[in-house]
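First the structure, which I've put down as structure tokens, then a few questions once you've had a look.
The complex is shown incomplete by one protein chain, all other protein chains being positioned as in the whole.
Labels run A, B and C following the written order; every chain starts at residue 1.
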Amino acid sequence: MQDSVEIGMGRTARRTFTLDDISLVPSRRTRSSRDVSTAWQIDAYRFEIPLLTHPTDAVSSPKVITEVGRLGGLGVLDAEGLWARHADPEKELARLLGGAEEEEAEGIIDGSVEVLQDLYSTPVDPDLLTQTIRDLKASGQTVAVRVSPQNAATLTPIVVAAGIDLLVIQGTIVSAEHVHRGGEPLNLKNFISDQDVPVIVGGCTNFQTATHLMRTGAAGVIVGYGSGSTTTTDAVLGIDVPMATAICDAAAARRAYLDETGGRYVHVIADGDLQTSSDVIKAVACGADAVMLGEPLTSAEEVPGEGFYWVSTAAHPKLPRGHVSYTGTHDVPLEALLHGPATGSLGDTNIFGALKRAMAKTGYNDLKDFQKVGLTVRA
Amino acid sequence: MQDSVEIGMGRTARRTFTLDDISLVPSRRTRSSRDVSTAWQIDAYRFEIPLLTHPTDAVSSPKVITEVGRLGGLGVLDAEGLWARHADPEKELARLLGGAEEEEAEGIIDGSVEVLQDLYSTPVDPDLLTQTIRDLKASGQTVAVRVSPQNAATLTPIVVAAGIDLLVIQGTIVSAEHVHRGGEPLNLKNFISDQDVPVIVGGCTNFQTATHLMRTGAAGVIVGYGSGSTTTTDAVLGIDVPMATAICDAAAARRAYLDETGGRYVHVIADGDLQTSSDVIKAVACGADAVMLGEPLTSAEEVPGEGFYWVSTAAHPKLPRGHVSYTGTHDVPLEALLHGPATGSLGDTNIFGALKRAMAKTGYNDLKDFQKVGLTVRA
Amino acid sequence: MQDSVEIGMGRTARRTFTLDDISLVPSRRTRSSRDVSTAWQIDAYRFEIPLLTHPTDAVSSPKVITEVGRLGGLGVLDAEGLWARHADPEKELARLLGGAEEEEAEGIIDGSVEVLQDLYSTPVDPDLLTQTIRDLKASGQTVAVRVSPQNAATLTPIVVAAGIDLLVIQGTIVSAEHVHRGGEPLNLKNFISDQDVPVIVGGCTNFQTATHLMRTGAAGVIVGYGSGSTTTTDAVLGIDVPMATAICDAAAARRAYLDETGGRYVHVIADGDLQTSSDVIKAVACGADAVMLGEPLTSAEEVPGEGFYWVSTAAHPKLPRGHVSYTGTHDVPLEALLHGPATGSLGDTNIFGALKRAMAKTGYNDLKDFQKVGLTVRA
Partner (left out) sequence: MQDSVEIGMGRTARRTFTLDDISLVPSRRTRSSRDVSTAWQIDAYRFEIPLLTHPTDAVSSPKVITEVGRLGGLGVLDAEGLWARHADPEKELARLLGGAEEEEAEGIIDGSVEVLQDLYSTPVDPDLLTQTIRDLKASGQTVAVRVSPQNAATLTPIVVAAGIDLLVIQGTIVSAEHVHRGGEPLNLKNFISDQDVPVIVGGCTNFQTATHLMRTGAAGVIVGYGSGSTTTTDAVLGIDVPMATAICDAAAARRAYLDETGGRYVHVIADGDLQTSSDVIKAVACGADAVMLGEPLTSAEEVPGEGFYWVSTAAHPKLPRGHVSYTGTHDVPLEALLHGPATGSLGDTNIFGALKRAMAKTGYNDLKDFQKVGLTVRA
């Protein structure tokens, strides 16, 4: 089958694939799980598991970020989230979650959007933001913070001054060429080359944009916009990222850029449609160097959202593209969720233990090697 | 993949696509929503949003038509609807809706068909029709009225005399060549060339018929027959219009006819399977110049059907192909439904704000430009 | 797309299509319903609608057969059904239906199989069979009777002597070459050429068997085995007939045989997956000359099964492949079900009125012409 179909006279569309469409093929070799490494290194920072947390207040509180660091991953704080806007973010969360719980019980979707919009209408307080980052730094771990493209120019000096190790510039869909009549939008290339900290940027959805973002000098590029059961960008905007295809395309951009630069390796980080260990495994199999998880972490007992999840676009004042929904059980220690032992058989706990075992069962030693595993698609 | 498959020995079928099958691909560029225009102009009439209302009494009352006009779109009155048949259409509607509500509660489909058939058996009253049009004209807006192909010859002189600006000749499936033994069917070409007002005609479903309808001199051609959750033409007649393919084909006919005439541009108006902002966006992406919306408007608090929807074929005396069902919430101001702010995140409000944002996110300035956006299909 | 796929190394499978997979394409022409004919003629017998009833006791009682005759179709009596086994078949049916109703209420499938097996274990009584046929003949209509291949040799002389006009030899899956060690199976070719009445034979499922059956001298060949919501041949035997493909193949066999014989036209009768008017329309569109309906007739108020349906394989003593289930409303006059007016909009009433309208809407005059209508398949 070719990768393009004629949907009508003179109009073609590319055929794309989701992670659900694909499966892994065991090779002729198997290995022992103990011999497998899931280590991931970006710039000077090495992690035992290729995990970033999605920078949403539903999961990425300072407490969770610290625990994720202890467990070998990288938590990402939202510089535009509640911990940067409110002195007592727990109180604000309680207000949101109380209402959300009632609506969940009554089967109402979208009911909490208004509260959410209100919570995020309080402006970011540079002092609060600085203090939150300093507290994280004080715990001795690698600190990564996310800013939006719109606010990157204003907030980056503040977070860098506060001592972050990695900067994440992340919007729903980002391009390297934002056209804006009569204004001065962010020039990503200039902006990133001016930074002293390594930058991760995204989300992108195709080869061309991935290539452009790599050329900005970023250390990592995010693929996808964190789509999940609470996001509605597809229903609202008709834009839907088929993650298997998008990751493969970004990996192709990485290879092309590696060749173009004679050796600069830009990391591909998948952020979207990752719910189970199986999804994480397939994302790496398609070429991701690391994954960004949000919704699956809502089953951890440490998360601030108490099992509820939302993304930043859900708080948009005029066109929200997501809602607040109960997506996790909020009762599993983060350690069990990431490293096991699994508390069930559905792929939602021991996520990185499962990654290790899948690599072993299909005969691969490390993540880079595992990106070559054979794939199948259902007829 | 080719566009034709062998379904059995010596019998091929064309492979077709619905709007649900496709998604948009962001390009390498993004824009600001403020720089995007959704303006649409047909003949001498310019609209801020590319919207026509489907000419059904469930939504297109004089009151709604006036409000749609104020909000930048074009309401279309049904010259064969209740406002042309009954002196007190609200009373008749109340009779229908009372019964429909009871049946909805009991889970009965089809129960209101009989009342519907009765409501539409009262003949059209030329005086009522004339008065309704004059009242609309008096409000100062562009007035469009729909007649059926069967009654076009009789009703057109009346509605033209009453002062309409645009004539819509619309049946479920219309051809430019209606064969009729021993009678004198409507010759669309002669009929349309005789009119002084611009004519929109449809619905058609393929390249050939679209081309023929363009050659009648029409200013616009409607693609589709307004299919939605209350229509059953597919189950009754086996005729199902795959809207993505049908719109692309009509757009191809538009290009061919533009070339054939050395520059006459006939507008393609999509009418079918449009439920969310995402569907509207995809219809334009496939090549539609404007969309005709019915069912999604039933969430507006101004609509006469109070959330219930039906199309004219549902009232057919011998072979109804639709029913009366509750399809909308009837509680959102039409302004919020069309222009926002959205009251939720599901793509059913702020429909044209979403169109603007999708154009911005994928990097296009105006509707014509946006017809070139990249498309994907799911495997 | 080609019609063959490799499902594994060295093993291909043919790609096939159901009626649900396809839709009709309107042509550039439309016609008036009044100018359309649905007449069908086989041998010397002409019918106003191309309808045979499936020979099951759930629908084809003498009373229904007479009414179907009056309405322009052809009812088929099962020579091995209750009217040939029991002096008071209504009493036996009451026993079955009482139990079936209870089980339906409790959500039990398969519960009535035992009663069914018992009902059909009583041997066929030649006198009862003869009398039933004579009574039908006395009403002045064309009489068609079905025998199974196993009992054709024994029962055919009886039913022919009783005066039938058409013989139907029908088993689930019939071949022209039944291999049987140490026995003498029915040689269809010799058997059929010995008959003075025209013979319809089936069901077949592919080109090769259709061709072989045509060469037996049959006037008509049945495609399919009457699959529907109560049959389980696919779950039990793995044999599933994709009706769109199977009908197209049989039509191809008809063309090849027409050429081979220099003009003998053998009718193709579709029997399977026909639930709505849309299915009937698509079957003819694929090349069927007539359709055999069972399950959709259970909505008629005249049927003996009172809305319950079963096929003869459901009564198999060791391996039943069907069950007794409530499939129809049992409250619509047969006349409305076949000719309208429709009592709803779901395609289950006014079935042949819908066929007429679909032919008109797509621009065809008669059934033979309509077999050329354009088809689409969903992506």
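Note that a contact is a pair of C-beta atoms (placed from the backbone, for glycine too) under 8 Å apart; a residue touches a chain by one contact, two chains touch by 3 or more.
Everything numeric in this text was worked out from a predicted model, so none of it was measured.
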item: Of A:A39, A:A138, A:A161 or A:L346, the one touching the omitted chain in the full complex; value: A:L346
item: Among C:H323, C:H339 or C:K361, the residue in touch with the chain that has been omitted; value: C:H323
item: Residues in chain A touching the chain absent from view; value: 1-3, 15-17, 21-32, 34-35, 207, 244-249, 251-252, 255, 276-279, 281-282, 285-287, 340-347, 350, 353-354, 357-358, 361-363, 374-379
item: Where the missing chain touches chain C, by residue; value: 1-2, 4-18, 21, 109-110, 113, 172-181, 183, 185, 204-206, 208-209, 212, 232, 234-240, 242, 245, 314, 317-323, 377
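Simple rule for what comes next: only the chains that are shown with their structure count from here on.
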item: Chain A onto chain B, rotation angle from CA fit, given as a multiple of 5 degrees; value: 90
item: Inter-chain centre distance, chain A versus chain B - centres from mean C-alpha coordinates, in Å; value: 40
item: Whole-Å gap separating chain A and chain C, where each centre is the average of the chain's CA atoms; value: 57
item: Residues of chain C engaged with two or more neighbouring chains; value: 379
